[in-house]
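Dropping the structure in here first, questions after.
What you see is the complex with one protein chain gone and the rest in place.
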Amino acid sequence: MGMEAFLVFVVAAFLLSLLFVLLGMLLSHGRRKRTKVLTFECGQKPFEWRTLQFPVQYFPYLLIYVVYAVVAVLVLVSLFYVFEVPDALMRVTVFLAILAFSSIFASMNLKRLIQRI
Amino acid sequence: MPAAEEALNRIVDDLKKKFGDKVLEVVIEPKKIAKVLVAPECIKEVAQYLKSEWAMDYIKGVTGVDLSRLPDKPQEALEVIYHVGSMSSEDLRGVTFSLSTKVSLSNPVMPSLTGVWRGAEMHEREVYEMLGVNFEGHPDMRRLLLPEFWSDKPPLRKDYAVPGRER
Amino acid sequence: MPPQIIQEYARAAANFLKELPQPLRDFILFLHSDAFIKPIIFPGILFILTFVMFTIWFERKLLARVMVRLGPLHVGKYAGLLQLVADAVKLLSKELIVPEKAVKPLYVSMPVLCCALSMLTFAFLPLGPGWVIYPSDIGLLLVFVVLAVTPITILVAGWASRSKYSFIGMVRFAFQVFSYEVPFFLALASVTLAARSFNLERIVEAQAGFPFIIPAFLGFLVFLITAIAEVERVPFDIPTAEQELVSGWQTEYSGAYFALFYLAAYIKLDAVAILTALLFLGGWNGPSIPWLPGSVLGPFWLILKSLIVVSLVLLLRGVFPRVTLDKLLDIGWRFLVPLALLNLLVVAVLIQMGLL
């Protein structure tokens, strides 16, 4: 029963979004010119395009993210077990300990990791 | 007599003594303003001297004037005036010292004073495009205000007439 | 109306239905079934659109009050209620421009995808007991899956525009995503821990005594702050910072495409507000009102609570300047993550003590 309603909703959501574009195509007016579709920067001819380098100064954050995101998924999985087991505190403590260890490890090795990359 | 005007007198006397006949003309006004005309060859020297000895470290503006249509005594020359003041000397507060020079209209070349007053950079760029004065030794001599397609005469010269207007 | 008349009415309608041809009858029955009413009318499309329209109008009026202005005034009978319709017509009638350099299939499809995916969040959000399109035991996880996928459409849209401002906006958005997502998850973990379920209805039922904002106040704070970052509202509207990047990742979009992104942003805002009400403010639990029937009472309280959250988020736009990206990263990692962990610990201790 829920599945049916869900499918109807998904289809309706996509159709509605498409409807907007279709309406836009129907209602929009204006003569097409090449100058309109050119890429401009603030009304000026753009400079040469080069790919932007990754902002280096935020890189350490990315590394921590890699560590934490994995752990965050882990906590969600482990929580499934937490519900069954009475000593929730024990579980959370273990989780926090893992987290603390990994972040200390990450911060200690951060410099070396950055240099290697 | 206020201290500022006394100081101005002293500066001008000092300049006359130091540079002799290179100082061509001197005007001192009551409102803390003095003007000294020097030859373009020695303007950098004078500017350097003014800055180091008399603490004239603050640039207020660079003006170019085309003298070719002056009614009383027209000259085929451009006058370039550096208005400078002082921020480090209390006596010279509010003083405007005009250091000026004359370059010929046909070949307007003079040394750039950006080495002395860093702030002169854009002022000189403006004089360059508006009156066509070439500043030798300027780090970045480019157009500033005029559009890139401007190919007419420098607009502030007197022989450039605004189309459709009469003076 | 006396009940006899209603009964007669129903009987007449049933008779009328019997005489209809089979396909038409099926269709009419379908229109009365949950499979139609739920996705299209109440927790579904119509409700979403109305709620979003109201939110936008409400934002304009509220901000106008803060700024000592009047806000929309003329379109619609009362206080410019129909201003948004006028704006929508204006946006839709604008020329659809696809930049020459853009990666066309991606550029065109991302707004549609973004809007549809944001709406999808509502499929798993119960608005009252039984009022949910897709009841699921892992409803909360599904909501977060959708919320985690939506940013990808934005990243692709920024990349596909092939313009520098879009590109910088996209990179900023990527950084914003990973600065808020971890504390977002951790704040959620405390609620699931307290309710011992991922089922949103069960989570609300667990708050029958008191809302989770009381034991998990820190979690609520973290959740709210990260939710604002999630919906890119001031002070965290860094990827679309107007004064810095024109319009960030949506610079090149115009007309109907822009309208879709605009709509998506407000749908996300409403979804997050409802989620906050469900997780922390006790959902549809509330004192009963005599003249309101039970099936309406739940949605009433929930929507009221989510409106409070919405107005809180909207008000921030009137009082805060924008922070910078590095400040957001700082807040996210040095402040919110430890706070969320602390909150987790507090909740665990409370459970251990038998208080939750």
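Going in written order, the chains are labelled A, B and C, and every chain counts its residues from 1.
As a convention for this text, a contact is a pair of C-beta atoms (placed from the backbone, for glycine too) under 8 Å apart; a residue touches a chain by one contact, two chains touch by 3 or more.
The rule is simple: contacts and distances are computed from a predicted model.
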Among "Lysine biosynthesis protein LysW", "NADH dehydrogenase subunit D", "Multisubunit Na+/H+ antiporter, MnhF subunit" or "Phosphate transport system permease protein", UniProt-listed name of the chain not shown: "NADH dehydrogenase subunit D"
Chains in view touching the one left out: A, B, C
Per the touch definition above, residue among C:Ala174, C:Val246 or C:Ala348 touching the missing chain: C:Val246
Chain not shown, touching residues in chain A: 41-48, 50-58
Chain C residues touching the omitted chain (full complex): 63, 66-69, 164-165, 168, 234-235, 237-238, 241-246, 317-327
Contact set of chain B toward the excluded chain (per top definition): 29, 31-33, 35, 57-61, 63, 65-66, 69-72, 81, 83, 87-88, 93-94, 96, 98, 117-123, 126, 130, 142-148, 155-156, 160, 162, 165-167
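By our rule, only the chains that are shown with their structure count from here on.
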Chain centre separation in whole Å, for chain C relative to chain A (CA means): 17
Centre distance in Å when chain B and chain C are each reduced to the mean of their C-alpha atoms: 65
Residues within chain A bordering two or more other chains: none
Sequence positions of chain C contacting 2 or more other chains: none
Residue ranges of chain A in contact with chain C within the complex: 1-6, 8-10, 12-14, 16-18, 20-21, 23-25, 27-30, 32, 34, 36-39, 41-42, 46, 49, 52, 54-55, 57-58, 61-62, 64-65, 68-69, 72, 75-76, 79, 82-83, 87-89, 91-93, 95-96, 99
Chain A-facing residues of chain C, complex: 34-36, 38-40, 44-45, 89, 91-102, 108, 111-113, 115-116, 119-120, 122-123, 132-136, 141, 162-165, 167-168, 171, 175, 178-179, 181-182, 185-186, 189, 192-193, 196-197, 246, 252, 255-257, 259-260, 263, 325-326, 329, 333, 337, 341, 344-345, 348-349, 351-352
